[in-house]
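Here the complex is missing a single protein chain, while all its other protein chains stay put.
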């Protein structure tokens, strides 16, 4: 269940260009969050909260990790916060990646830029189920790359940069036919990436995590809808998502 | 000349109920400010600056002291600032109390509540000229009283509280006929106090310091005008004041 | 004990606080945060004759002390709302206000009369300020005679008190208020959002897919207070005030301006508990400024001549 929580910042760290890793203490979130869920983070002085994915959870230390890119005034302010200070969030929001007994034994994780974080907690969780994983992580350029080692702990990890300054050159789709076999993919990243992937991998079972500008973050305001295939209706990304079956939504 | 300066907070101290004393480092302001001038203080997140009087200046340490009451969101935020942090201000603003060779040898300082601060720097300055001073300082109630000792250093100091919980009971006007002789008064405080004083002491030479809601603080926006006696015109409190001859303005 | 009650046509409120239409859905999501019975009332999301899918996304954007939205009246249609949402809300001890919208007068009439079928709804809020409701190019919400016309039709169709929700995007708010009062409105609800736009620099396009959106939040509070204050002096029907309320102090400001009850919209997004927190804070704020009750404060910002 969604709660409003105050979390103390335990650690903050710039891990790549304009990319901050923040560790937060929250008993409730650490015990309830599943991979793919997000926090709706309050930034004082701002009318709207900021949705940020849960990138990792540590149930022993009762901490969670978020990773965010400093884009505008909200994330910049958040980045200026120091350990000891408190961050207020609604969470865990939305539905995560389905991690049931049906998960096939070979899966592919595809992350683009700041879409990479939720896949980390997913990968760590799947690793405990002994799932074989391949990760394809795309970034703009070398100084944006993060979490390569982290993903290598549980997966065969391929880094792609748009400009070829690190790993393979091009978009994540450039390497999809060069990697091993898999029966399902999980993807998170910018819309064009998701559009390309769902098209190219339309024969595969896949789950994608979507972004949209949000109001409430809890399903009440209808800001974050996405058209679904069935009866011309919509789903709410904040409540029914952010993870959807690739075939379920029209990108 | 008015400048925009960043000042580092050296010390902050709650000296009475909701009353903060803040010591700020500024070479420029400390070297140029005269008693009665004010700072137009920036409070991040606010559209308008806050006018706060200069309560003391120390040219050796290059610091200035301000005293403010936490009234609304601006002063509350300012009160939360810690030593080491910076405060931006325009200053020194306005014209101060005239301290020329004409100052008579016996003067009266009358301060009401948060109108007391500018009189302190005035008193200290006059003391160096060997002027005899009587101070009448009015507060609402005992826990609001501040700077009694400080004023006692250079003047015969009388404290008045509205409810009589400290010093004399009533308004500052209650003691005006019980004190020694003086040839000029300097007053700062709430409008009703100034109205009562200028009426009661209309036979005396006097200077009063006024407050008004301000926009620019520099004389450009016409927000802070006060009617003057001559030709039905107005003066600007921020630029022509905040100190005026008692007879010069219509309260 | 502070008397927080408020009596308005059809609405017997235990306190003057209700979530504003469109900012609270049909209450389900917020019912997970607190017991909705704590509220005075709920203004439901707009109902139209048929299901509406609304606008393309992005539908919201943040602005200084406010936000823009262009949801586009997405809702499952009035029948579905009566069937599935009203019964859910009827479980709570609150007044229910149905916000009704349409593209034609006929649609308004249909939606209004549909609510006659349920006895769980206590009043209608007639949303004439929705930008895509036009007739002959003029919006119902900006033309006094058209506003009066739709008010009359809805009053006739409905057996419930009707609160007309006024748009602030007008030259003369008093003329609008008087027109709908004369047409039979039982109350006013004001203000709806100010029309605004934000342009996204990287894409060089308006952020909101619909281009323009409605500005809400603290930024518009001075406009809301001004309009309520002005209208209060010219009408004899009660006003439900809204626009940028974030604190119990804000509520008192609306009461002083002339509102008899208030609605809270945008502030729910930052703080899902905002309505209950304000209900709890209100007694102290009222007594701090010398009021014995909510009723006591209504209109007290006006000179008493």
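Letters are used for the chains, namely A, B and C, taken in the order the chains are written, and counting of residues starts over at 1 for each.
Please note the rule applied: a contact is a pair of C-beta atoms (placed from the backbone, for glycine too) under 8 Å apart; a residue touches a chain by one contact, two chains touch by 3 or more.
All figures in this text were calculated on a predicted structure; none of them were measured in a lab.
Every visible chain touched by the undisplayed chain in the complete complex is listed here: B, C. Contact with the omitted chain, checked across C:2, C:223 or C:281, is made by C:223. Note that of B:167, B:217 or B:241, the residue touching the chain absent from this view is B:217. In the full complex, subunit C contacts the hidden chain through residues 63-66, 68, 142-143, 169-172, 194-199, 201-202, 204-206, 211-213, 215, 217-223, 225-226, 229-230, 244, 249, 252-253, 256-257, 289, 300-301, 303. Within the complete assembly, residues 1-2, 4, 42, 46-49, 74, 90, 212-227, 232-234, 239 of subunit B touch the chain that is not shown.
Here, only the chains that are shown with their structure count from here on.
Interchain contacts give a graph that is no line, ring or star and is not complete, per the touch definition above. If each chain is reduced to the average of its C-alpha atoms, the one that sits nearest the average of all protein C-alpha atoms is C.
Ranked by how far their CA centres sit from the centre of subunit C, the chains are topped by B. Between subunit A and subunit B, the centres computed from C-alpha atoms are 56 Å apart.
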